[in-house]
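Certain chains of the assembly are absent from this excerpt, and the rest are unmoved.
Order of writing sets the chain letters: A and B. Residues in each chain are counted from 1.
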Amino acid sequence: MLQIKLFAKAREVVGRSVAEIPWLDGQTVLQLKQVLAEKYPGLQPMISRLLVAVNNDYAADDAAIKTGDEVACFPPVSGG
Amino acid sequence: MIELTHVPIDYHALTESVRSSQSGAVVLFLGTVREMTEGRRTVALDYEGYPQMAETKLAELEAQARSKWPIDRVGIIHRLGRLELGDISVAIAVSCPHRKQAFDAGQFLIDELKGSVPIWKQENWDDGTTEWVHPV
C-alpha cells in the first residue's frame, strides 16, 4: 500500500488528508494520478493540473515511486 | 532563518535578525491580505501548507539566491491558517552589501516562493462563498 498526503482542493474533494492505494514498486507518477482519479472521481476535473511530490521534491510523470517514499498530491501552489 | 507559523509574523524581529554592519542594504517584503481582487471583496484567506516540503523548498530558494547575490543574512516566514484583512501572510528580509543586490534577491525570493513552495490559499468572499486560489 502507498500513502498519499493530499492538500488544498485535492484534500477537499477527496474528503481526507491521506489516501491509501495498493501499489507495486516501479509504478510511475502518471499511474498514481490515474489510480487516484479512478478511486476519487472528484479529482478528475483537476487531474491535468495535479502535482505529485516524492520525498519533498516535485516528481515528473515518468518518475517511479516505491512504497516507503513520502508521496503527496496537490494542485498548483498559491502561497505568498 | 526559515519558518512556518500559525501566529502573527513579527517582521520587526525578522528584520533585526538580518541587519549587520557587513551590509549597507536591507530589503523587507511583506505580503498582506488585500481586500479587493478584480472587483470582488475578500473577508479572509485560509492558508494551508505542506510543512516539511515547504521548508525544504524555502531552504533551496535561499541557496539559489545565495548563489546569485552576495547575501549576508536572509529570513523568510510564511503564516498558515486563517488571516484577516491586512494581516501579513509572508515576510522576507534580506541584507546585502549594496542595495540593488538586496532588491533583486528579495524580489527573486518572493517570486520563486509563489511558484514553487507548497502552500495554498482559499478566498473567503464577502458573499459567503469560498474558492481555492489558482496561480495566475
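Please note the rule applied: a residue touches a chain if its C-beta (ideal position, glycine included) is under 8 Å from a C-beta of that chain, and two chains touch if they have at least 3 such contacts.
Keep in mind that this is a model prediction, so the values were computed, not measured.
Each chain type appears once in the view; in the entire file the copy numbers are A x2, B x2.
As a convention for this text, only the chains that are shown with their structure count from here on.
Here the spacing of chain A and chain B, counted between their Cα centres, is 26 Å. Against chain B, the residues of chain A that register as touching in their complex are 5, 7-9, 11-12, 53, 56-58, 70, 72, 74-80. Only residues 31, 47-50, 52-54, 56-57, 78, 89-90, 110, 113-122, 132-135 of chain B touch chain A when the two sit together in their complex.
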